[in-house]
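The complex is shown incomplete by one protein chain, all other protein chains being positioned as in the whole.
Coming up: chain A.
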């Protein structure tokens, strides 16, 4: 909900409450003051009648407003003021009246003087005041609404501009987050916090990136030293069997370590969006390229690789990542195929599948995309190839589905950005 809508709604709710209270209070008060006023008039009238009586010794009663009744002295009471209902002969209904009764004596003659005045019916009071109050409040509300709307646009303009700036803000390519000062303390505070945060994030980001690059450098150089030392040892002919095996193991471990660190760096780089070029890549072409480059291995293992394409799918993604994806997918299939088996690749419009034969389904299919998970105790298998596949797939929102049917592992890649 927009802030303005929210504020207006609260105004509205609050306004209704104020209106109810104001209505009751105003009606009660005006009722009270009206009666006071009427009572005063009635007293005055009674006094005037009394004056007339004193002068002329008689007064013609007018029903129902001015009534003079001669009474005996025993009937004299104190003055009273009260509400009463009187049958209106013309309208033939009971009408509320205010009534004042006073007792007066003029030269031993006693009179009861009653003056009355028609009262406004309560219904009428309610209707009049309620409509009056509500129309005034409504006017105020509408005025406020229009005013805040206008104010809103000017107040929020810089804020909205800044939001746009933040939206387009990114680390790659690096740009400094420069927010416009709004002149409103709250917004400026927010700007300051955001600027500080972005500065910190930028620093962290660069630090992580540098760390990645340094890690590669610092790790690979000693690894190169280990491996090259081993290579020097290979040329030494006076080694016994056990030493040879040990050196070979050191050599292979250094190799593996270097491969793992490279792969981890690659994963980190994908995370850091360092591969965010966008090209139209043809899966068909890439598959063909890699099948071709692994041709010797494929031939050596007597594998039969078939590639059929129903639709030449053009993916919009970074070319390097597309190559890595396909390469690793293909290598995984080659690696886990026994000699003489078949690998079939099928490219459709919005998905592609790769199938290779196997004896049994993968025990924990959900695990195979995790780093360092390997099903078989295959020497040299680090399980990182599929982690790279998964990472790239996630990066481009490609769903990977695994199934095992007719002694075939089938991986389906559902594409979204064809």
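Following the convention adopted for this analysis, a residue touches a chain if its C-beta (ideal position, glycine included) is under 8 Å from a C-beta of that chain, and two chains touch if they have at least 3 such contacts; residues count from 1.
In this section, contacts and distances are computed from a predicted model.
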Protein name, per the UniProt record, of whichever chain is missing from view ("Phosphate regulon transcriptional regulatory protein PhoB", "Carbohydrate ABC transporter permease", "Ion-translocating oxidoreductase complex subunit B" or "Acyl-CoA dehydrogenase domain protein (OzmD)"): "Phosphate regulon transcriptional regulatory protein PhoB"
Who touches the missing chain here, A:5, A:154 or A:221? A:221
Considering the complete complex, identify which of A:200, A:248, A:278 or A:397 is in touch with the unshown chain. A:248
Please identify which residue in A:331, A:361 or A:410 touches the non-displayed chain. A:331
Given A:92, A:185 or A:232, the correct residue touching the omitted chain is A:232
Since one chain isn't shown, list which residues of chain A touch it in the complete complex. 213-214, 216-229, 231-232, 234-235, 241, 244-245, 247-248, 251-252, 254-256, 258-259, 262-263, 265-266, 269, 274-275, 293, 296-297, 300-301, 320, 327-328, 331-332, 334-335, 378-382, 385
